[in-house]
Structure formats: structure tokens, C-alpha cells
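Here the complex is missing a single protein chain, while all its other protein chains stay put.
The block that comes next holds chain A.
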Amino acid sequence: MRAPDNPVAAKGDVLLAVDNVSLGFGGVKALSDVSFDIRRGEIRAIIGPNGAGKTSMLNCINGFYYPTEGRITFKGVKRPKMRPYEAARGGIARTFQNVALFKSMSTLDNIMAGRSLKMKSNFFWQLFRHGPAMKEEVEHRRVVEEIIDFLEIQHIRKIPVGRLPYGLQKRVELGRALAMEPDLLLLDEPMAGMNLEEKEDMSRFILEVNQQFGTTIALIEHDMGVVMDLSDRVVVLEYGRKIADGTPDVVKSDQRVIDAYLGVAH
């Protein structure tokens, strides 16, 4: 895996900025007037009660939805309306709340599929699986093996992922996203449905990805312990609006956040 150009020193300048973004589906407003930024090298958490618009926010960032109002600036450039594969080209990778792996493929092939963007050999050589095509396969296999070592999933290399237990599937999905060598990694509930041990493993991987490779991470998570421990800054959404933004300590003691999570007496 490649280390980014300047991991630690770069931390600070804004990688992605969301300005006054609103998203509506007919009459339903999923997001209204949300603004926040994600800085290079940080772990940014997006939290909120169910239906707060967290996943919609991620979907806007990686191009599944286009905001009805507002704008998203990525790497200092305002983003035009784009398709998800264009966002991928720009360096945004993502995992899903419900694992979205290619079920019939092996772990190896899943992570290899994550390298699709980096593979360039032309159709002609693909026909023969020789020359440049094979050389490229081997080159990328080497990178994929590094990711497999990193995530400690050597033993399930050749098993179709559909047969793997949930915790391991989540890990393979992280591997597939890492294979894209993204500038911004979006994790949608990476720890949902995991037991304590699996959560600890996943937290360790997320921290290592962030520290070793300097990858910027935005994550949605419901486990408050995990969120407060892992993230540098937290943004809180409720009913599509931003209600708090700041370091975990600030957010934790914010009255509106406490109200949103615990409810208010009427």
C-alpha cells in the first residue's frame, strides 16, 4: 500500500467540505442545510439517531445522490454532478452498512476487484492472459496480499465470501475499500452487529489505516464508546439537520445531543 504524499504534516487542510447541503426526495427532506468539513488525515465520525440522514450524507459524498441544494467541495474543487464511479476515480472508497461484497467471488478476487481502477492492461492482452495482462495481475496480487496480511485474513483467501461469517465479511469489505488506496474512506457502520472482540479488531484496523497510511476516514457508527475513542471530530445529525460539531468531549456534553439521544421531557 502506498503512503500518502505527506501523512502527518498535511493533517489540517480541508479535504472535503460540505456547504449548506440539502437533499429532498419529493416531499421528504433527508438533509437540510448541513455544513461540515473533513480535514486531511483525520477520523471524522458522523453520528445521530436512526433516520437522521447519516447514510444519505455518505451517499451524497460518493455520488449516489446529488444534493438538491448546496455544494460539496473535494480537494478544493467544487464537485459537479457525478456518477459513483467518477467519485471512485477521484479517490473516494466506501463500505456499506449491510455488507455489499461480491458474494460468489473469493476474498482474493473481491479485493482484486477493488484494484480495478488501477488496472490498465488492454482487452487484447486480456484475451490471452499473458504478457502485460499477467504481469499486471501479479503486481496487483502482491498489493492485495499485503492487504490480506494487514487484515489478518490469510486463511480465508480462497473462500467465497458468501460463506464467511459476518465479522470476517466486514473485514474483507474494508480490505476491498483499502485496495483502492483512497484519499477518503467512508465507513458506514463498520462495527454493526459485531461482538466485543470483533469490534476491538476493527477499531485497531481503522486506527492503523489512519495512522500508517494517513488515510482520511469518515465513519458512521452507533457505538458511542467506539466513536468517542476513535474519532478526532464528531458531527451530529438529527432529522437531517446538524445539531453539533466538534471534538468528542465537546459533543458529549452538548445539551442538544444529549436530548437527541435520550429524549426530552415534555
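To be clear about the criterion, a contact is a pair of C-beta atoms (placed from the backbone, for glycine too) under 8 Å apart; a residue touches a chain by one contact, two chains touch by 3 or more; residues count from 1.
The definition used in the following text is that contacts and distances are computed from a predicted model.
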Complex member absent from the view - protein name from UniProt, among "Cytochrome C", "Lactose transport system permease protein LacF", "ATP synthase epsilon chain" or "Amino acid/amide ABC transporter membrane protein 2 (HAAT family)": "Amino acid/amide ABC transporter membrane protein 2 (HAAT family)"
Contacting the left-out chain in the complete assembly, out of A:Val28, A:Val77 or A:Val138: A:Val138
Touching the absent chain when the full complex is considered, from A:Met119, A:Leu207 or A:Met224: A:Met119
Candidates A:Met57, A:Ile72 or A:Ala93 - the one touching the absent chain: A:Ala93
Interface with the undisplayed chain - residues on chain A: 62, 64, 83-85, 87-89, 93-94, 96, 100-105, 109, 112-114, 116-117, 119, 121, 123, 126-129, 133-134, 136-138, 141-142, 176, 180
